[in-house]
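Apart from one protein chain that is not included, each protein chain of the complex appears where it belongs.
Showing chain A:
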Amino acid sequence: MDPVERLYLDAMMEDPAVPAHSLRPQLLSGARARRRPAAPTAAWAEPYAGRVAAMDALLASAAEDDWSRVIVEGWTLQELVAHLAAKDGLLAAAVGAPVLGPPIGAADSASRTDDLQAYERARSPEQTRRDWRAQADALCRHLAELPPATPTTLDGLEVVASDHILARSLETWIHTVDAAQMAEIRLPDPIAGHIHLQADLCARLLPLTMFLSGLDGTGRTAHVTLTGEGGGEWRVALGVGDTEPGEPDLRITADVVKFCFLLGGRGDPGEFPAELDGDLPLARDILHAAPALSGP
């Protein structure tokens, strides 16, 4: 900001004053009407509710022609939002939450995405946005009462409900960044507590991404240090059947957000900025396998 303007505004603020009556209660109810807050949900689902609110804030500023612009996978913004709603709806079905939109036919992500994109194309972008948000909030409300360890199967993968919702959170986050980049808007990172839960999921997924890439990490252990807000340290047993990690065979140190995005298919494993130590070929294998679970 121009120094003269900053000086001027500071001068104008030099006489703080208090309104006759507090505007705070009015403000908060007015705020709720203008933009829905993150849906109330269980603590373990809050990273997802937060990313949904952030995506919705981005969509609120999308102009008419933004909606028809291709973002990723050859999808327009409207189709991308329909894709998110499709996968959210499948998770909703898997945990017994209400499923909005047309009834589910084939319950795999690709088919449901096709179906929902076809359905939403006939609707306005604003309706698509509302449909997506309504599905996400319905899912959040349902999760508020669900035990986090509830076994849940989605796309043939059975893990606990809390991990599925963190995966939804990561995907919503990544696609919000995709859309924000297209609109040249800088999206702030989630708060540290939310990043940490995402990072924890990503660290725990490493044995699975290796397995899906045809690599057997049985009996081997990685020490993963993720730096930046929300980061931390993880000792990961690399075999899908391993129960306890042993002494680390290798160490990986990387930025926490970049690491999450690598798992989410954003970033080239060969160029990934990380400090590697110990068994370097194994460390590189881990990084190369990391995006294995990322789909559209």
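Criterion: a contact is a pair of C-beta atoms (placed from the backbone, for glycine too) under 8 Å apart; a residue touches a chain by one contact, two chains touch by 3 or more; residues count from 1.
As a convention for this text, contacts and distances are computed from a predicted model.
Engineer: Assuming one chain is omitted from the figure, identify its UniProt name from "RNA polymerase sigma-70 factor (ECF subfamily)", "Cytochrome bc1 complex cytochrome c subunit", "ABC transporter permease" or "Phosphate-specific transport system accessory protein PhoU".
Structural biologist: Matching "RNA polymerase sigma-70 factor (ECF subfamily)", "Cytochrome bc1 complex cytochrome c subunit", "ABC transporter permease" or "Phosphate-specific transport system accessory protein PhoU" to the record, the invisible chain is "RNA polymerase sigma-70 factor (ECF subfamily)".
Engineer: Check the options A:Pro190, A:Gly231 or A:Gly267 and report the residue that touches the missing chain.
Structural biologist: Only one of A:Pro190, A:Gly231 or A:Gly267 touches the chain omitted from view, namely A:Pro190.
Engineer: List the residues of chain A that touch the chain left out of this view.
Structural biologist: Counting over the whole complex, chain A touches the hidden chain at residues 1-20, 23-24, 26-28, 30-32, 34-38, 49-54, 56-58, 60-61, 180, 185-191, 194.
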